[in-house]
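The other protein chains are all here in position, but one chain of the complex has been omitted.
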Amino acid sequence: MMLAMFFLAAGVAVLGALGVLLCRNPIHSALGLVATMVSLAVVYLLHHAEFIFVIQLMVYAGAVMGLIVFVIMLLDIRREEAASSRFAPGKVVGVGLAGLFFVAILVPFTSRLTGRMGGMTESALERIGSVQYLSDQLFGPYLLPFEIASILLLVGLVGAVTLAKKKL
Amino acid sequence: MLQNYIPILILFLLAAGFGLGVVVISMFLGPRRPDPSKLSTYECGMEVEPGARQRFDVKYYLVFMAFLVFDVEVVFMYPWAVRFQKLGLFGFVEMLIFLLILLVGYVYIWRKGVLEWE
Partner (left out) sequence: MLDFVIESVIKVVVVFAVLMLFVAYTTWIERKVLGRIQVRHGPNRVGPFGLLQPIADGLKGFFKEDIIPSNTDRLLYALAPALSIIPALLVVAVIPFGDQFTLFGRTITMRITDINVGLLYILGLAGLGEYGVMLGGWASNNRYGLLGSLRTAAQMISYELALGITLISVIMVSGSLSLVEIVEAQAGLWNVFKPILWVPFILYIICGLAEINRTPFDMPEAESELACGFNIEYSSMKFAMFFMAEYAHAISLAALITCLFLGGWNLPFVATPGFLKLPVFLAKVFALVFFFVWERGTFPRLRYDQIMRFGWKVLMPIALANIVVVGLYYTVIA
């Protein structure tokens, strides 16, 4: 049951990703990415990460993708205006990096499965996935990264305003 | 715990079936008498220039970007709020520092005129 759900969600994620690549219309591509983000949220949920599930929905599927769809609508980007040249050097680099990434994904599969149960049982995952546990970690041992994150976000905001305001 | 999500899955199937089903059904039930002026874009009656899409103000983009950053900051605050009573005064001070940095960003976009609409 769990495995079937996982393959369903993962399958939709892959289909969405393919849609991003293959659609000629940028809005359709963006919606493919929305589908991928939502299915990834479901994958997180199947790993008992409840909080990450809702955050994935809120931040990635909602806010980030909303921004991308919004900007495509705002700027009226037509069908693949930019990608006209067939053999751009960027493409070669991109394919190379994608290949490296694929190899990196394959590495874990080369190790043998022992069949022994690790420490991450279902109940352990459930405990770790809860908001309460995350909160205790975030405001205990990981306090410094948390405060630094706020500075990072501030930098991001200043950067966005500077970039957009350059021509005004 | 995951069991609690099964009803949501059922509701999703029902809602999606309903949403898509109604769209499909309405295609078949109504009459179909298209003519060129009926199918043209609705505006004030004159011939419409093709391609109603146009470029819009960069302001919309800036507001969206500001939303994105603040939204992520708010996401950090939810776990804190859940544990607020246990974290006590120390946790509150931690969050005050976080809020202060958020406030800097807020004042910055205000001063830069991102929030101005004319």
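Labels A and B are assigned to the chains in the order they are written; within every chain, residues are numbered from 1.
Operating definition for what follows: contacts are C-beta pairs under 8 Å (C-beta built on N, C-alpha and C of every residue); 3 or more make two chains touch, one makes a residue touch a chain.
This is a predicted model, so every value here is computed, not measured.
Novice: Could you tell me which of the visible chains the hidden chain touches?
Specialist: Spelled out, the missing chain touches these shown chains: A, B.
Novice: Given that one chain is not shown, which residue among A:V34, A:L138 or A:L157 touches it?
Specialist: Of all options in A:V34, A:L138 or A:L157, contact with the hidden chain holds for A:V34.
Novice: Where the complex has a chain not shown, which of B:V58, B:M77 or B:V104 is the residue touching it?
Specialist: For the chain that is not drawn, the touching residue is B:M77.
Novice: What residues on subunit B make contact with the chain left out of this view?
Specialist: Given the touch definition above, subunit B has residues 1, 3-8, 10-12, 14-16, 18-20, 22-23, 25-27, 29-34, 36, 38-43, 50-54, 56, 60, 63-64, 67, 70-71, 74, 77-78, 81-86, 88-89, 92, 95-96, 99, 102-103, 106, 110, 115-118 touching the missing chain.
Novice: Could you pull out which residues of subunit A are in touch with the chain that's been left out?
Specialist: Residues of subunit A in contact with the hidden chain: 25, 27-28, 31, 34, 38, 50-51, 53-55, 57-58, 61-63, 66, 69-70, 73-74, 130-131.
By definition in this document, only the chains that are shown with their structure count from here on.
Novice: Could you put a whole-Å number on the gap between the CA centroids of subunit A and subunit B?
Specialist: 18
Novice: Which residues, counting only subunit A, touch subunit B once they are in their complex?
Specialist: 2, 45-46, 48, 50-51, 55, 58-59, 63-64, 66-67, 70-71, 73-76, 126, 131-132, 134-136, 138-139, 143, 146-147, 149-151, 153-154, 156-158, 160-161, 164-165, 168
Novice: For subunit B, which residues are in contact with subunit A within the complex?
Specialist: Per the touch definition, subunit B meets subunit A at residues 1-2, 5, 53-56, 58, 60-62, 64-69, 71-73, 75-76, 78-80, 82-83, 87, 91, 94, 97-98, 101-102, 104-105, 108-109, 112, 114.
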